[in-house]
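Some chains omitted; the rest stay in position.
Letters A, B and C mark the chains in the order given here, with residues in each chain numbered from 1 onward.
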Amino acid sequence: MTDLSSENHFQPINLFEYEQLAKKYLSQMAVDYYSSGAGDEVTLRDNRAAFERIKLRPRMLVDVSDRNLTTSILGQPLQLPLLIAPMAFQCLAHPQGEVATAQAAALAGVGMILSTMATKSIEEVASVAHQNNAVQWFQLYIHKDRGLTRTLVERAYAAGYKALCLTVDAPVLGQRERDKRNEFALPPGLHLANLATISQLDICHEQGESGLFTYFAQQLNPAVTWRDLEWLQSICPLPLVLKGILRADDASRAVEYGAKAIIVSNHGGRQLDGAIASLDALPEIIAAIDGKIEVLIDGGIRRGTDILKALAIGAQAVLIGRPVLWGLAVGGQAGVSHIISLLEDELNIAMSLSGCTQLQDIDFSLVKSINI
Amino acid sequence: MTDLSSENHFQPINLFEYEQLAKKYLSQMAVDYYSSGAGDEVTLRDNRAAFERIKLRPRMLVDVSDRNLTTSILGQPLQLPLLIAPMAFQCLAHPQGEVATAQAAALAGVGMILSTMATKSIEEVASVAHQNNAVQWFQLYIHKDRGLTRTLVERAYAAGYKALCLTVDAPVLGQRERDKRNEFALPPGLHLANLATISQLDICHEQGESGLFTYFAQQLNPAVTWRDLEWLQSICPLPLVLKGILRADDASRAVEYGAKAIIVSNHGGRQLDGAIASLDALPEIIAAIDGKIEVLIDGGIRRGTDILKALAIGAQAVLIGRPVLWGLAVGGQAGVSHIISLLEDELNIAMSLSGCTQLQDIDFSLVKSINI
Amino acid sequence: MTDLSSENHFQPINLFEYEQLAKKYLSQMAVDYYSSGAGDEVTLRDNRAAFERIKLRPRMLVDVSDRNLTTSILGQPLQLPLLIAPMAFQCLAHPQGEVATAQAAALAGVGMILSTMATKSIEEVASVAHQNNAVQWFQLYIHKDRGLTRTLVERAYAAGYKALCLTVDAPVLGQRERDKRNEFALPPGLHLANLATISQLDICHEQGESGLFTYFAQQLNPAVTWRDLEWLQSICPLPLVLKGILRADDASRAVEYGAKAIIVSNHGGRQLDGAIASLDALPEIIAAIDGKIEVLIDGGIRRGTDILKALAIGAQAVLIGRPVLWGLAVGGQAGVSHIISLLEDELNIAMSLSGCTQLQDIDFSLVKSINI
């Protein structure tokens, strides 16, 4: 952790520089856990490449002296079309972990999705939101133990989370080979803050396996289907968001089964290697959803122009994941705040240079796919 | 050969790591023979690249708690849609050679195709199959000496092999320049186990040529045509499989001439350099065959997701070649077993993450070609 | 500055060699300012790559013993279809700065566009033109201070500039990270020659920001729209040229609002990173303009064949930017003259080898896009 305001320190000016710098603050095991993708990391790389394949067609001579970047998702106001993706084990990056992330998100008026696998409790993170009326959602993995799952959902609802974000792309854990090689496990002192207390669940060190892999295999339920969404909606009035949709037909089914939003995602390339880049999956999903519910996207967003591209193709907002961890590692809450403000500045500039003064101006004519 | 269970040894966790490790156990001549392709190795590289060009469109919220990977090819049951490709000279990799491979295949319930150019006898390899009711096929090169060819076929039939796999893409040997440079020949003590005994044939060391090239030129018959399939079927009741088809019209002809299955293959890039990647040839062949006989494929398969892609395009099963040799070199039968179990695990995960519980669920909608 | 005629010096023979050599004559801050693009420099690279994606289909057996490279733009005669793009701060490259550039342009009979941000005065640069009847245009940024803007325009008109070139792609400054890192500012002794005198405006050194960024934010007007073109045309009878158009609809609007020419440009990749390569934007714009006004292009032009490609797609002339600065840095006016003459020689050869004797012969059939 460093004093970001000190002149003695290198101050990153974009998200890529944060990634480089963060590696000095993290153990190799943590860097590997955060940065790696599944298998050969083809999807991890392709998420990024997909953004570079899209070219922008900016509009000129528009009065862009005032820009309005605000939006609302599920009727919840955001200062930027940006949410922080659910990510496990944020205390690996910084002692304040998810609390620091939540503070930065609340201060900036962007959304935050807390992971089931958080290292800070549902309630502690929620306490950050109250003073700011912040947008916080709770990300859910459905455990084999339905009682445990219900307890998590009820705690999230009670604590004031405003949506349930069900991750649907992880019936089993992806094949993350760097974690396997490292026999990834939480270091002493870190715990699954919400699960350890209610059922003594934790990510133990088990030889030849990553602790996370074992957890998934033993605790999470690979039998969850569309019908289980009814049960989930019956135990909690919060709007349901599905994270991990990559096909038009699944997107249509999400509407049919009552989801209020979907997140087009391949889990940052960490689940099925070879899965389509999320940006490449977006067009067919936008067409299938046809405005019925909201569509968000994550995967490879590192620049304001990436947000512009995603919105031009039809997303209502985007999620960022890993860059938040880099900010957290470098500077705790201040680092995350800086990450968000860099993206805000970049989106501001990108909109100005494209002739857009509000998010609704970002239309499909702004993008073009050039085969190289 | 190494004790794979020892903690002192590096344990590969995927097939690429096996390739790296195997090179420490093999002579340069053997590494070159196994790993090289013909000419400039364009097809060798493209076989792999073709898999990376295909992207997956996984299906979510399917109950994948139970997966069934079994299938049958030619009515013969397999635990996985996987066969071990016919490969010559396996004793170059390990003293137990083809016998170790056969043991691993039989234990795992995958198919094995024994090469005419084996360094263990037809009968010795077959003996491994009996206790497991394993699926073993015999790969045939038709020699100029028809009597010799007939003897091989009869021995294979008598020994219990369940199909004849005729290699059709090698009327002459491909231009393998590393073998030419090395003047490749079998080291002392290794023999063409099935040919040396009946006709004193062997791969001799002859200056300025690879021994294998000389063998092909002198012994194998470049005059074999579709009509010869009738003769082959007349001397043996085993189902006939053609290996090396790369065009729709040849695939249709295979049906017409009585083949019961075909293997889409470019011989691992070892015959005609510049030949189309086998995965790129698959779609037109699937369309031409239209379900009349079974279609298998080899070339570049290194991951469970590769198997998923091949099956999604329409193959019933896949063959792996070189990775088996790397497993054999590193650990004999145990190494091959590990290779198979890595692929099985990966296919299991890939199916789970794609919403497939049985091989029939792997449909064409799972794949998409993205031009990069 | 070097004596280009001396035998002791390395004499560049193409524009790329000038770029390499120039770096020895410039401070790192100047090299960074001149050579960098916005963000990840994707557009900067793609401008160049777009030219390499276009292949030529030369025509043979045409009598090319005489070639005529002359043209006229806005009725103003040019010896080559070439203008020097407006570029700020040319005294960073050479003490004679914009004056040396203007001398070289006038001598060669190519156009020159003087930047608002020039380090030599409007009148001093204009004095070079009079003896040669040279084509000089004045590039304009509309300042928030309309009086200041009007003063600039009136001075340019009085000094004899023959067109106003309004830059429309810079309502705010692009995100040029190397300048940000360097805290770019003009070195002592250099001034905004036309602004410092009338309103004490200058590019100051301000910590953590580039001086240019601050200037843009404080002085330039991001509220300019199409309607402001009427005002501009009302205060000055010079023909209006819009620089920075990248879309067909904006091109049509330019015609509608009275522009006499447009320049297809992404500001050398310095404004919106990810913007389409200017050559890739050209075809739709040529189609939309349909001959109503003239279309010029800049971005990535380094070879005579690049000019040929741009003209074949439909541009009437091209602008070059950075190479002029490299010439200026290496040899002042003589360096710029050499840059121009290298391009003239190359265009001469390219036309000869394509069967073109005059610019009108350069038709669309000369180009073909090959997907690689």
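Throughout what follows, a contact is a pair of C-beta atoms (placed from the backbone, for glycine too) under 8 Å apart; a residue touches a chain by one contact, two chains touch by 3 or more.
Predicted, not measured: the structure shown is a model, and the values here were computed from it.
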Seminar exercise, completed: A student told that 3 identical chains are shown should find the copy number of the whole complex to be 4
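Keep this in mind: only the chains that are shown with their structure count from here on.
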For this session: Indicate which of the five shapes (line, ring, star, complete, other) describes how the chains touch one another.
Result: line
Exercise. Which chain maximises the distance between its CA centroid and that of chain B?
Worked result: C
Exercise. Rotation angle for the CA superposition of chain A on chain C, to the nearest 5°?
Worked result: 90
Exercise. Over half shared or under half: which fits the residue numbers at the contact of copies chain A and chain B, same or different?
Worked result: different
For this session: Averaged over CA atoms, how far is the centre of chain B from the centre of chain C? Could you give it in whole Å?
Result: 60
Exercise. Which integer distance in Å separates the CA centroid of chain A from that of chain B?
Worked result: 42
Exercise. Can you list the chain B residues in contact with two or more other chains?
Worked result: 371
Problem set entry | Complex contact set, residues of chain A against chain C | 11, 13-14, 16, 51-52, 54-65, 303, 305, 309, 345-346, 349-350, 352-354, 365, 368, 370-372
Problem set entry | Partner chain B, residues of chain A touching it in the complex | 39-40, 42, 46, 49, 53, 168-172, 174-175, 177, 180-181, 208, 221-226, 228-229, 242, 244-247, 249-250, 253, 271-277, 280-281, 371-372
